[in-house]
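One chain of protein is taken out of this complex; the other chains stay put.
The first chain written gets the first letter, and so on, giving A and B; residue counts start at 1 in each chain.
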Amino acid sequence: MSLSITLRFEIEDLLHEYAAVLDAADLDKWPEFFTEDCFYEVIPRENYDRGLPLALIRCESKGMLKDRASAIRDTMMYEQRYLRHVVSGIRVTAESDAGIFVEANYAVFETLVDTPTRVFNVGRYLSRVVYEEKRLKFAEMHCIFDSLLVPNSLIYPI
Amino acid sequence: MSLSITLRFEIEDLLHEYAAVLDAADLDKWPEFFTEDCFYEVIPRENYDRGLPLALIRCESKGMLKDRASAIRDTMMYEQRYLRHVVSGIRVTAESDAGIFVEANYAVFETLVDTPTRVFNVGRYLSRVVYEEKRLKFAEMHCIFDSLLVPNSLIYPI
Partner (left out) sequence: MSLSITLRFEIEDLLHEYAAVLDAADLDKWPEFFTEDCFYEVIPRENYDRGLPLALIRCESKGMLKDRASAIRDTMMYEQRYLRHVVSGIRVTAESDAGIFVEANYAVFETLVDTPTRVFNVGRYLSRVVYEEKRLKFAEMHCIFDSLLVPNSLIYPI
């Protein structure tokens, strides 16, 4: 593995900060992890594996991510609901002119008022990261989740 | 990120060994991860965010940690109960003369006799670590958990 130590740490930090921002429900900061012309989707594993495009969330630019962040803020402020990301298995699977391809597993836990914490969504991140102004950003991110059941509440990014 | 590679690894190892000691229910070793005048608490996210001091566990010195460890040993020996920590997102958020500020996410799973494993407690560690006799120790540790429901059994450290 020829990946430099610094780059490896930068990639780990990128994913950890990404998770921390989502856990803090700091949705204004969420789009800042992406490039202008990014692609972001939350898609069931079954669809992804079969090449079916149907996704739960699909954004084709940073602008669309910002719109989604605003929409969530406007509609979701009334309910108390915590998410918690546990991310593991971060690894680079390929490098090319198009960027660095990074995979990881995630488990997201949900805690609602007066209910015990439960498993919300598990799956993997498939991403392509690039440098933009000396900072690593997601040019592409597929959140591929295992469940075929769609939680009603999955309007938050993963 | 100017953090040295060695320090980064030392911090990761500290948190991983901490988790391993708790998972092994090796409570005698637990206080040894802390400085003499440490602060340790297990507190709901809601209280922490609002600045309310009410915590489930609150210890203001290593001596108090030792007392708690003894108390748990004396009362809990009769029941078979396993905990398992999964810790991710370890990252340094600041460095100062007061120490190194480290955050991480955790999920703790509980297994009781004759019941399937379940999610016990999830949240994040907010800690300040310092060197004591060339070993990194926690001078401060806040275990901030997401659930508003308090599990009866949460008398173990997290």
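In this text, contacts are C-beta pairs under 8 Å (C-beta built on N, C-alpha and C of every residue); 3 or more make two chains touch, one makes a residue touch a chain.
No experiment lies behind these values; they were computed from the predicted model shown.
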Omitted-chain contact residue, chosen from A:Ile72, A:Ile90 or A:Leu112: A:Ile90
Chain not shown, touching residues in chain A: 1, 5, 8, 45, 86, 88-91, 103, 105-107, 119, 121-124, 146-149, 151
Where the unshown chain meets chain B, residue by residue: 5, 9-10, 13, 15-17, 19-20, 23, 80, 82, 84-88, 107, 109, 111, 113-119
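Criterion: only the chains that are shown with their structure count from here on.
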Between chain A and chain B, centroid-to-centroid distance (C-alpha), Å: 27
